[in-house]
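Left out: one protein chain. Kept in place: all the others.
What follows is chain A.
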Amino acid sequence: MNGIRDETPTDLLRSWKIVHIPDKPPVSPHLQETVSMLAASIEPKCANLVVRHAALPPVKLNQTAPLENLRHVKRIRRTSLDGGKTQLSVILCIASGDGESNNLPKDVLELVCKYAALTKEEWEEQCRLWPTSFHPPAYNIDGITGFSEEDSLLVYNFMKIAVALAKSGIGVVNAAVIVDPSTCQVIASARDQVQSRNVALNFTSEETSTAEQLEAATMDETTEIKNDQSFLVGCSADESKLPYHGVACLNPLGWLEPQLHSSSDSWHPLHHAAIVAIEKSAARDKHLFPLNVDFSSKDHKVSSLVGSPLKRLKTNTNVKDEVNMNEHIDGFHCDATRPYLCTGYDIYFVWEPCIMCAMAVVHQRIKRVFFAFPNPNEGALGSKHRLQGEKSLNHHYAVFRVLLPELILKDDTDAALTVSPLM
């Protein structure tokens, strides 16, 4: 990891960018679905009376004619008329779609947006039709509301570790790096091992120095992220063209293809980078936090707390709540006195994971997923599926794409890690 210290964070910030990938695909504000409603206009001369009792009509109407599934729609619209007068309109009910509304005068029909706005832009557009309420999601995962420059740098540097790992063997493959963001420590990392297990480099052994370097990097001077839309376009134009056949998540059936570098043994069709990295993190967990559980009896109290850092104890108080919501079939039980899977950890992918890997990461309770390049045919975090939006799952992570020049994959030398502006 010699490259990290040499680079100025300024260069990174100029051309890289972190984008949150929400639970639902974003809807263009003007393309939002609408519903027809019947509304009654109130004469301007009655306005004063109605305004004084403004609270009454909606309250009563909400009882007698509730707007099921349209709770974001405001009941009353206030319009300023010429001459400074105010007109109020009140929604009565949903217009029936059986043609009856054709006989009604045009001014009693109003269109309202069917779904609550997810973004401020959507909301502003909605209010042009009919006022709605907007409640920004109460996110509690770091980064959804934006990354500080310092945090961005950490993200970029861990993504660089993933990219370096992806390029470190024969051919470019996917790589996964599991990180504890509270300590900036690499917990486990892996390349795809579908074709061969022997080419993997182990970055975990360097975790201490890496963490130090990363911390050092954040001390340096930083500049603002350049909000360059052309960068985004440039990035997506190229990425689907290049064939990265060795990337397991892009090409899950690639294990069947004839191999140039035939390794006689040790290949596995399911050993995508994430699966291997999770396996490594589990092995590390077992090694660092050994438990003496007597499986033959029903007594399974933890008999050893040796080596349990305080910070893990602290995170585990939060873990309990999450465990309460856990599903029985997920197959893991938390012991509140030891690390619980990858709770609180981040994972970095070079490519958007396939559905198998994305679900594995749900099982292992990763908190945030970062990937650099989309996976148009198999991607499970926005491209083909959007697993972060599956409400039935017992655990949800936040997903981010780190936009970076694809150039970074082309060069075989370490110098490719020195990021240069794309344009």
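The criterion applied here is as follows: a contact is a pair of C-beta atoms (placed from the backbone, for glycine too) under 8 Å apart; a residue touches a chain by one contact, two chains touch by 3 or more; residues count from 1.
Assume contacts and distances are computed from a predicted model.
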(request) Select, from "Prenyltransferase alpha-alpha toroid domain-containing protein", "tRNA-specific adenosine deaminase 2-like", "Ras-related protein RABC1" or "Rab3 GTPase-activating protein catalytic subunit", the UniProt-recorded name of the complex's unshown chain. (result) "tRNA-specific adenosine deaminase 2-like"
(request) May I ask which residue of A:Ile42, A:Ala273, A:Cys354 or A:Ala372 touches the chain that does not appear here? (result) A:Cys354
(request) Could you tell me which of A:Cys113, A:Ile275, A:Ile347 or A:Val369 touches the chain that is not displayed? (result) A:Ile275
(message) By the contact criterion defined above, which parts of chain A meet the unshown chain? Give residue numbers in ascending order.
(response) 251-253, 255-256, 259, 265-270, 275, 278-279, 282, 285-286, 293, 295, 298, 300, 320, 323-324, 326-336, 341, 354-356, 359-360, 363-365, 376-378, 384-385, 387, 390, 392-394
